[in-house]
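I have a structure I would like to understand better, so I am pasting it below and will then ask my questions one at a time.
Note that one protein chain is taken out, while the other chains of the complex remain in position.
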Amino acid sequence: MSRIGVFVCHCGENIARTVDCAAVAKRLAELPGVAHSVDYKYMCSDPGQALIKQAIAEKGLTGVVVAACSPHMHEKTFRRAVSGAGMNPHFCEMANIREHCSWIHEDRVKATDKATQLASFIVEKVKRNRPLQPIHIPIERRALVIGGGIAGIQASLDIADGNREVVLVEKEPSIGGHMSQLSETFPTLDCSQCILTPRMVETYQHERIRLHTYSEVESVEGYIGNFTVRIRKKSRSIDEEKCNGCGACIQACPNRKSPNEFDTGLGKRTSVYVPFPQAVPNIPVIDRASCLFFRGRAKGAKKDVCKKCEAACGKGAIAFDREDRIIEEKVGAIIIATGYQLYSIGKEQANSAFKGYGEYGYGTIPDVIDGLQFERLASASGPTAGKILRPSDGKEPKRIIFLQCIGSRDPAKGIQFCSKICCMYVAKHTMLYKHKVHGGQATVFFMDIRAAGKGYDEFSRRAIEEDGARYIRGRVSKLERDGEAIKVYGYDTLNGAPVVMDADMVVLATAMVPQTGISTLAQKLSVSYDRYGFINEAHPKLRPVETNTAGIFVAGACQAPRDIPDSVSMASAAAAKVLGLFSNEKLEREPSVAVVNRELCTGCFHCQRVCPYGAIDRFEVKDRKDTLLKTVAEVNKGICQGCGTCQATCPSKSVELEGFTDEQVFAEINALEWTGQGNSGEGGRR
Amino acid sequence: MTHTESKKDNLSAAIRGLTGENVARCYQCGKCSAGCPMSQEMKLKPHDLMRLASFDQADRIFGDESIWLCLTCETCSARCPNGCDPARVIDTLREMALARDPSRWPRAIGAFHAEFLKQVKNHGRVFELGLILGFKLRTGRLFDDALSGPGVFARGKLALQPHRISGIDEMRKIFEKCENVENRDLS
Partner (left out) sequence: MKIGYYPGCSLSSTGREYNESLQVIAPLLGVTLQEIEDWNCCGASSAHATNRQLSLALAARNLALAETQAIPEVLAPCAACYNRLASARHALAKDTRAFEKTREVLERPEFSNSVRVKTSVEWLRDLAPVIQKKAEETASRSATSPSVKGLKVACYYGCLLVRPPEVTQWPTQWDDPEDPSSMETVVRATGAEPVRWNRRLDCCGAGFSLSRLDSVARLGREILQEAKKAGAQALVVACPLCHVNLDFRQQAIARKAGGEFDLPVFYITELVGLALGASQAQLGLNRHYVRTDSVLERSP
C-alpha cells in the first residue's frame, strides 16, 4: 500500500508567483496513495529537508515527491535527504513545476492546474518505483596516454606523480612532439628544447610511466575503468635491451641522403638514425625503406648487402629480424593527446576537404617555406646550425616576408577556423630573424593580430616597435619566381594601395590541423570528432577535457589549435580528471540502466543494432549439461547510459530501463485523466 | 555625410536579392585588390566597392567610374578567401548604375559597349568594321589606328559586309525583353 509524501515548494517567488502552491498541496492530498501533502517556501533548505525526514519517520512514508525545480538542480539533494531518513533514494523523485510550469506560463489558474497534473504524474510513477542500488564496477587504476608531445608528457607526469601508473604511447621514435622542433617559444623566447628535455627525461625515468615509443594504438575494447588496449610496437630493427645509445651504428651507415623528417626535409639523415640528438629514448631506428640491407632483401638479393651497422655495434644490438610486436595493456582511463600537424603548402592535402594554394606556387617555388621549417632553420641544433639561410642556395635572405592566415580563416580553401598561434609565432620569427640577420628587413602581411594571452600583446608590439618588423595589413594575391627572388603581390588596406615587393625568402604561416589518421584512432576509441578531425569535447564551456565517451579524455592541440601554456593546462586538467576517477577503488554509477528479461528475449538483437554506446552484449543461456538453449541480449551496466533506445525498439518488450519501466511511463500518461478537485471547471473526470 | 549612416538606399539588400551575395562576408583582407590587374587605375578598388556596398554608400559608388574599369577577368572572385564574389557584385553595380542613369559611363568604354550591342541587335553577330567605325564616330577618335587600316584589310581580317543571321527577329525580341529595366527589378 503506497504512502507517498508530497512536498510542494514555493521556491521563494519563482513558483509561488504563478502557481498557488497551497492549493496544489491540498488537491494532491486527495489523490489515492498520498499520505502527506504540504507546501513550503524553500524545500532545498535545511528546514525544508528536515520536513521530509520528519514526515518519513512520523508517517511511515513509502515514497517522496518534491514538486519544485528541475531534477538537474536538486534531485541529488533530496535523494540524500531521504537516504538520511533510511529510505532508498530511488523512491524520491521530483516534479518540475518551475522550468516546466511557473517560469513559462502567466495564467495563474491554468498554471496551478498544470502543476497539479505534473505532480500527480510523478506520484503515479513513484508508486511503481523499485528500490535500486548503485552499480559498482571495478576500475583498473592505470591510465593510457596517446601522444608524447608536451600535452601527453605533462599529463603522464601529473598522473604518475599522483601515484598511478601510466602507459604512454608515441608513434615517433622519440617523445617531445613538435615542441622539440621549435627554436624559441613566445612570449619569453625560452629555448624550447631546454625547457622540454628535462621533462622528457623525467618521463623516461619515472618508475610509474611505461613508455612505448615508435608504437601505435592498434585496438581498444571495453569501457570506462576496464579498457583493454592492444598496442603495436613497431620494429626498430634494434634490440632495445642491448642498445646503449652509443651511436656507432649511425656513424657507420653509408647512406646519408634520406630527408630528415625532424628537420622538415631541410636536412639529411642516415638509414639507421635517431631523430635528434636529445631524443628520448636514445635508441635508434632503422628506416627499412632506405636501408640498403632491407632493400636488397626486398629485391631478392642472394647475399646480404651492407650490414655495416651490425659490424660496428659493440653490443650486438642490431636485430634485422625483429618484427612488429603487439602487446596488451589494461587501463581504466585514456587521454588523447595526439597534437597537430601543419596544413600543407603543397598540392596534396591531409584532408580531402582542403585545397592548396596554387597562387602561392603549391610549394614549388624555392625558398617559400612554412613555420616549422623556419623553426628548424632558426634552431641551433638545426640543419644550418641556427643561421637563417635559403634552402635553395644557402645564402642569407636580406628580405624576408611572412604571410599570415595561410589556410586559416579561409573557407575557400576548406578551413574556417583561426589557428590562434600564428600571429604570435610570426612576431617571434621576425624577432629571431632580426637578431640573426643584422641589416635584414622582415615584412608581415596580416589581416588581424590575435595576441590574447598573458604578455602576448606586449610581445607582438615589441616586434614592431623595437625589432623593426614592418607590418602591412592586407593579403597577398600571388607569389612569383623572379630570378633568384620571389615577387609578392599584396595590398595595404590601411594605406589604400597595392604593394609589390621582392623577397629572398617567404614564410607561410599555415593552419594547425589534426594529425593524419586521427579519424581512424577516434573510431577505434568511439569518440566523436568534427569535420576537420578535431576531437569533440563533451561540452565546449564546462567540460573541455572530457569527451562524450566515458573514461576518455582529451588534451592539447588535437581538440583545437592552441599554444603550449594552454596545452599544458589542459593536460593537467585531464590528469586531474583521471586521478579523480581513480580516487575510488570502484566506480559508482547511477542504476538507471537497461535490464533484459532473459525469459522474454527472443535474441533478435535489434537493441544491439540501435544502441548508440555499444552497451549490448550477447549472453548464452545454457542448461546444466552446457547445451546452448538460446542466445539473448545482455546490457553492460558499465557502459549503458540509460537512453532508452533499446526499450523503444524491442519488439518483445524484453528490455526496460530501471526506474523508467513501461508500467511506470504508462501510469504517468494515464494520470492525465485525473485533474483534481476545484479546478477551472474544464476538468472533472473524463 | 558620415560613412556609417544612411541605410536609405539599402544597396546591400538589393544586391543580396538580385545575386544572393552577402556583402557582409567581405572581411576586407584586400586579396582581391592585390591581384586585380586594373587596381592601380581604379580609385575605388574591388575591396573598396565591397565595403561601400555593405555600407549602402550608393552615391559614392555610382559617382565614380571605377566600376567601369573592371576587366571582368574574375581574378578577385577566384581568390577570395571567404568565398565572396566581388566580380558578380561589380557586374550588378554596373547594371544598377545604368538603371539609374543610362548615359553615365566613361565615354570611350560606354561607346564601345553601346556600339557592340547595337551590332548584335542589328545583325545577330558583331560586324567588326561597323563596330570600329561606330566607336570612332561616338568618341571622335577618328585617327586612332588609322594607319593600321590598310594592313588589316590586306590581311583579310575585316569583312566589308555584315552577316545577318536568319533568326534576327529573335534577336530583336531578346533585346526588347532584356532592355526593359522594369523587367530586371533593379532598385
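We just call them A and B in the order they show up, numbering each chain from 1.
In this section, a contact is a pair of C-beta atoms (placed from the backbone, for glycine too) under 8 Å apart; a residue touches a chain by one contact, two chains touch by 3 or more.
No experiment lies behind these values; they were computed from the predicted model shown.
Visitor: In the full complex, which of A:359, A:590 or A:668 touches the chain missing from this view?
Guide: A:359
Visitor: Using the definition of touch stated at the top, determine which of B:63, B:140 or B:167 touches the missing chain.
Guide: B:167
Visitor: Could you please point out the chain A residues that touch the chain left off the display?
Guide: 347, 357-359, 362, 480-482, 487
Visitor: Mind pulling the chain B residues that touch the left-out chain?
Guide: These residues of chain B touch the chain that is not shown: 37-38, 41, 69-75, 77-78, 85, 87, 91-92, 94-95, 98, 106, 108-109, 111-113, 116-117, 119-120, 124-126, 128-129, 132, 135, 139, 144, 148, 151-152, 155-159, 163, 165-167, 170-171, 173-175, 177-179, 183-184.
The definition used in the following text is that only the chains that are shown with their structure count from here on.
Visitor: Measuring from the mean C-alpha position of chain A to the mean C-alpha position of chain B, what distance in angstrom results?
Guide: 52
Visitor: Which of the residues in chain B come into contact with chain A in the complex?
Guide: My answer: residues 27-36, 39-40, 45, 47-48, 75, 79-83.
Visitor: Considering only the defined contacts, which chain A positions touch chain B in the complex?
Guide: 359, 405, 409-413, 447, 473-478, 489-493, 496, 498-499
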